[in-house]
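The other protein chains are all here in position, but one chain of the complex has been omitted.
Chain naming follows the written order as A and B, and within any one chain the residues start at number 1.
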Amino acid sequence: MWKTILRRLLIMIPQLLILSLLVFVLAKMMPGDPFTGQINPNMDAKTIAHLKQELGLNDPVWVQYTRWVGDLFHGNLGQSYTQHVSVLSLISDRAVNTFWLSLLTTILTYALAIPMGISAGRHQDEWQDQTIQIFNYFTFAIPGFVFYILGLWLFGFTLGWFPISGSVSASAHGFWGVVGSRLYHMILPAILYALITTTSIVQYLRTGIVDNKVEDYVRTARSKGVPENVVFNKHILRNSMLPIAAFMGTTITGLLGGSMIIETVFSYPGMGKLFLDSISQRDYSTLTALILLFGILTLIGNLLSDIIMSLIDPRIRVK
Amino acid sequence: MEKQSDLLLDIQHLHTGYRLQGKFYDAADDVNLTLKRDEILAIVGESGCGKSTIAASIIGLYDHKNTKVTGDILYNELNLVGLNESLFNKIRGDKIGMIFQDPLASLNPLMRVGDQVAETLYYHTDMDEKQRHERVIELFNQVGMPRPEEMYRMYPHELSGGLRQRVVIAMAIACKPEIIIADEPTTALDVTIQAQILDLLEDIQRESHSGIILITHDLGVVAETADEVAVMYAGQIVEKADVKTVFSHPLHPYTRSLLNSMPQSDDEEQDLHVIQGTVPSLKNMPREGDRFAARIPWIPESEHEADPKVHEVEPGHWVRCTCWKNFHFQEEASGE
Partner (left out) sequence: MSEEIIQIKDLKVHYPIRSGFWNRITDYVRAVDGVSFSINEGETYGLIGESGSGKSTTGKAIVGVEKATGGEILYKGVDITKASNRRKLNYNKDVQMIFQDSMSSLNPRKRIEDIIAEPIRNFENLTTDQERDRVQELLDIVGMPSDAIYKYPHEFSGGQRQRIGVARAVATNPKLIVADEPTSALDLSVQAQVLNFMKHIQQQYGIGYLFISHDLGVVKHMSENLAIMHRGRLVEIGSRDEIYKHPVHIYTKRLLSAIPQVDVDQREAHKKHREAVEKEFQENQSKWYDKDGRVYPLQKIAPNHFVALPADEAEAAKVREAKEKERS
């Protein structure tokens, strides 16, 4: 088992290398450089040329690339073009917010999706299933941002039940005060976000149950005299959870990376909002760092999924 | 001492209908059968003839919403038709064991095979975990599995087809059932493995004196293992007799045609016998007159009974309809 994990980690090295190359090339192709927009009476062309030389921007591309990679290893992601702080500190501030939002969303997603999927699969084609299917069509068809804005408008503006922006209230004090305020700010975006992400999980679970229900081994269990509720919980449900467990890794990292819309709608200071902001502000150093980070998260998510899968499915368990 | 009756199962006027577009169609139509202790009863027929439907009706495993079962399936005074589920669960796996066709599909891929066998014991015995484990090992020995302790911890995909079917058999016989239903138990297996599995079933029966219902499409398997044979066509039993009679002296046109279409003869240049037309689907099954009549159109209608009944033509030999009396193959008549 550990061998497989180690091998997978080793395979990640060339993957990361390719990823870094792509990100680097992307960054080089983007218009502008650190001095774009900084030309003012104190900065003449000569000074800029001098600074460029000093920063190594005139070096051959591969020298620049190795230097950039070397910096990455030292945790040096460069300076933000626009915010005048290091990209690392910028991201790490936001990452904490995104982490908590994603965690809450994940919990809510599974808490909603699993009972929904079970109910739909168990009562296939009955009213429970049909209700859930209608709901699913709705959340599947509606674009995320429309759904979020509607939710924000209804529960934030109109009813005023939840705050409409930020991650924590400035007046919150004390440990519990801050935690409470954070939760209060997260709860509406997390619910809305979770409702959208449940769709695929509900579908996977429902299909799994519907398919497994008619499998031969279920009939075998019944022929042994196993009571129906045990047949469902022990045989059908367990086997239907397989694909969901398999997607867990990618779902979680997907949430981390995919939070840009919800964060932007709710002005929630997380990585997703930072990503969109750095696009609109042409903050390329932050942007490249974020792309790199999301790429790494995806790789880790896949690895997690593979590990989970090999832990629970004996058919692909590696000896 | 309690005297055990030899009659294990008495099926009378069994009708099992499936709902198709709102209407019920009988897949098993007025089936009468008995199973005795120490007997292997083969139900033979082509796909769609209703043989598996009978098995499902006996063990009560059908979609209750879309299936209608009437008639009687008597097991020791107890009528299994309409029996409530919790009572039925006490009988399934304990008194009636079931063996299915595809051993890989009939085992849960995520459970160790030993645990799957032990599950039967959990619901029907007072054994504790350790006793159950011991009993499973004992069963694995009985069904001829090598290294039973090791096998206990295996998953289905790690075993060969023959070993998987042995696991399924161990599961079926775990509680020493009086009745074993084997639905195409060797169809998915190689011939050499098939021979071993059939031998195993016979050995089990010799020891336990149970009655076995063997459902198969393979006439060779029937000839090798069965005591009694019921031939089914389009939901009905068309001929029933002991195995020797069925093979040496078959009467019903369908039985004779089926035997004729086997590639067994030594004359390889000759064409195989083909039964005209196709097996009718459940919805299009003729419900009146002789159901096989359409497949032997050269036999005049007057030879068939209007409402074909099963007649005992000699002791223990039952044949449906009277058309067998003047039946001949088409080739014979035209002299081809």
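Heads up, the rule we're going with is that a contact is a pair of C-beta atoms (placed from the backbone, for glycine too) under 8 Å apart; a residue touches a chain by one contact, two chains touch by 3 or more.
Owing to the predicted nature of the structure, the values given are computational and were not obtained by experimental measurement.
Q: With the full complex in mind, choose from B:56, B:258 or B:321 the residue touching the hidden chain.
A: B:258
Q: Which candidate, B:158, B:224 or B:303, sits in contact with the chain we can't see?
A: Residue touching the absent chain, from the options given: B:224.
Q: So which of B:21, B:47, B:84 or B:302 would be touching the chain we can't see?
A: Per the contact definition at the top, the residue touching the missing chain is B:47.
Q: Since one chain has been left out of the picture, which residues of chain B touch it in the full complex?
A: Contacting residues on chain B, toward the hidden partner: 46-47, 161, 190-195, 199, 217-221, 223-224, 243-244, 247-248, 257-259, 261-264, 268, 271-275, 278-279.
In this section, only the chains that are shown with their structure count from here on.
Q: Distance from the CA centroid of chain A to that of chain B, rounded to the nearest Å?
A: About 54 Å, centre to centre.
Q: What does chain B use to touch chain A in their complex?
A: 59, 61, 85-86, 88-94, 97-98, 100, 102, 105-110, 116, 119-120, 123-124, 155, 157-158, 168, 171-172
Q: Hey, which residues of chain A end up touching chain B in the complex?
A: 215-217, 219-228, 235, 238-239, 242, 312-315
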